[in-house]
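Pasting a structure below so you can have a look.
Complex shown without one protein chain; remaining protein chains in place.
A and B are the chain letters, set down in written order, and residue numbers restart from 1 in every chain.
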Amino acid sequence: MIDQRRIVNAIMTVTTAACAFAVVALLLLILGYISYQGISSISWQFLVETPKPVGEGGGIGNAIVGSLILLGLASAVGIPVGIAVGTYLSELGSGWFGKTVRFVADTMIGVPSIVFGVFVYGLVVVRQGYFSTLAGSLALALIMIPIVSRTTEEMIRLVPDTMREGALALGAPRWRVTLDIVLPAAMAGIATGAMLAIARVLGETAPLLFTAFGSRFYNIYLDEPMASLTVQIYHYAISPFEEWHAKAWAATLVLITLILGINILVRIVTRRRY
Amino acid sequence: MRRSSCVLIILSVLLAGCFSGRHSRGDSIKIQGAGSTFINPLMQKWVHEFGALEPSIKIDYQSIGSGGAIKQVKERTIQFGATDVAMSDEDLRSAPGELLHIPVILGAVVLTYNLESVKENLRFSPETIADIFLGKISRWDDERIRADNPYVEFPPVELTVVHRSDGSGTSAVFTNYLAKVSPEWKEKVGEGTSPAWPVGLGGKGNEGVTGQVKQTPNTIGYVELAYAVKNKLPVAQIRNSAGNFITPDFRTVSNAAAESVDIAPADLRFTITNAKGADAYPISSYVFVLIYKDQQQRNLGDALVDFLVWSLNDGQKNAQPLLYAPLPAEMVRRSTAKLAEVNFQGESLLASHSGEGK
Partner (left out) sequence: MAAKPSKILTGDNVFSTVLMLCAASVLLIAVSMVIVMTESSWLSIREFGLGFLVGQVWDPVKGEFGALPFIWGTIMSSLLALVIAVPLSIAVAVFLVEQAPKSVARPLGFLVELLAAIPSVVYGLWAIFVLAPILRVHVQPALQAVLGWLPFFQGTITGIGMLTGGVVLAIMITPIITAVTRDVLEAVPVTQREASLALGATKWETTRIVLSNASSGIAGAVILGLGRAIGETMAVTMVIGNRPQISVSLFDPAYSIASVIANEYTEATGDLYLSALTEMGLILFIVTFGVTALAKLLIMSVANRNTPRH
């Protein structure tokens, strides 16, 4: 008996490790492929200049700035609202209303991003008569909310009830318990959710194509079209030219590095505070 | 601490809001254009070169597709569009103002293939192309393909068709050609940006079709010339209406346009596929710029006409290096004449630029 259990244990240990290494190897392969294709195009000029015609160099400086502005605005709306929804669902949402919201949020995760783009286009761009950064951020924020809320809810659920009961027994009001005890306890997981949402929208092209549109200039105005890394990658990737393809891979590398930076930043901040 | 971060977020939103002020910003003129992905590399070249000549005019062009251009021009979210396919009567009627079509450059759709054992450039007659894309020819060693290429040894393998899956001007031009040369195609499939293909794999974008043809043995597909050339894929010769097999290049494409000037209607909405002429490549097409005849702002309309006049003249020299074909001289004249109709409150905006573009 014991032997059989030990054998199963050994087999499963090896299997999971093998799976892990296979997946990681695959992921490294993709990352390696992107680096291989893109690294030679990365230079200081590439990082700060605006796009130029094929054969004349040019870069993605405005697209980096644009992506960060779009992401910042979208996160400022999407992450707090998402966390609030997730908190509601796990702490208060056991009734029919909560169930409905949960199901709707799950469905919204599956809605292709282009549909959000089309929705915001009709709602904002057509009415205002021009493409704008704000419209782009709104589309991204709408995509973020269900992702953040879903992960927040799962993470909060895993906070042991004993922690809540302890704080409540000490006479703390419900909202203080949630804000000061439950949310901090779930913070690492919530941060993962936020990171996934950030990663998802930073990698999105379709919702920006008809909202933030794109631009070849540096821009800080929120009521004007705004460049973004993904739209720029898209334009480079679909061209016939080798040089632009290399730029697309290089811009992807920059995008991944940005995510890495944001990820580390978020981890440091959430770990230090809570 | 949470609250402080909330305050920070709100502050940053407010701060960002202060940046806006769309209508009170410098005195440079901003023009937004968008449309055809096909013309994008050339358009980027144009807006940069023109920007260097006229630093006060800031023109931007985003490649969102020809259909996108038509929709956005109608919504007036952009000042000019570029499309590979002329607008339909229905679209023109539903636009809020009269739109003009200005042909600005020429392109070619080419047949490309992946057949490892064959080193020669293949030749195709129109009937063979139609039969391949109708699914009636399913092998490379079919006698109809062999009849077009009597000296080529074909391997006994199945043939896989690759077509565009996204709505595209390239498909519209290609099916327009097929509908002209094959009654069966016209009846069964018809022409359009997204026809229902009888057979084959769909690739997204020119780059998707190029990639699939490049990676998959025994495939055949159609792409814009630049994609085949830049990816070092073979380009087929196609038999034109005069009976000659023609290799697509800037010269044979310009020829097709030059031979077709006399069929150009007054509004310049026309196709030049299956053009007559001994040396005309049969799957050639124009890219049109869409612009409102009645401009609402004088300085904006001025700048736009300025830019287009420059593109039709000095800009044409940028075409060939990027694998487009320049307009024949006669068509430059027709386009310019059409541009003269663009006006601000009845006054032609071209008249004030008569000194330019000679």
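List of remarks:
We take it that a contact is a pair of C-beta atoms (placed from the backbone, for glycine too) under 8 Å apart; a residue touches a chain by one contact, two chains touch by 3 or more.
These figures come from a predicted structure and were not determined experimentally.
For the chain left out of this panel, the touching residue among A:Pro53, A:Gly66, A:Gly193 or A:Pro225 is A:Gly193. Checked against the full complex, the candidates B:Asp131, B:Asp148 or B:Asp166 give a single residue touching the omitted chain, namely B:Asp166.
The chain that is not drawn here is touched, among residues B:Gly200, B:Pro248, B:Gly315 or B:Pro328, by B:Gly200.
Touching the omitted chain from chain A are residues 5-6, 8-9, 12-13, 15-17, 19-20, 22-24, 26-28, 30-31, 33-34, 81, 84-85, 87-89, 91-94, 97-98, 100-101, 103-115, 118-119, 122-123, 142, 145-147, 149-151, 153-155, 157-161, 164-165, 168, 173-176, 178-179, 186, 188-189, 192-193, 195-196, 198-200, 202-206, 209-210, 230, 233-234, 237, 248-249, 252, 255-256, 259-260, 263-264.
Annotation for chain B: contacts to the undisplayed chain at residues 64-68, 70-71, 87-88, 90-91, 158, 160, 165-169, 189-197, 200-204, 207-208, 211-212, 215-216, 219.
Here is the rule we use: only the chains that are shown with their structure count from here on.
Averaged Cα coordinates give chain A a centre that lies 35 Å from the centre of chain B.
The touching residues of chain B, counted against chain A in their complex, run 1-2, 6, 9, 12-13, 16-17, 19-22, 25, 32, 34, 37, 40-41, 44-45, 47-48, 58, 60-64, 68, 75-77, 205-207, 210, 224, 226-227, 229-231, 322-323.
Touching chain B in their complex are the following residues of chain A: 51-54, 56, 69, 72-73, 76, 80, 125-126, 129-131, 179, 183, 209-210, 213-217, 220-225, 231, 235, 237-242, 244, 273.
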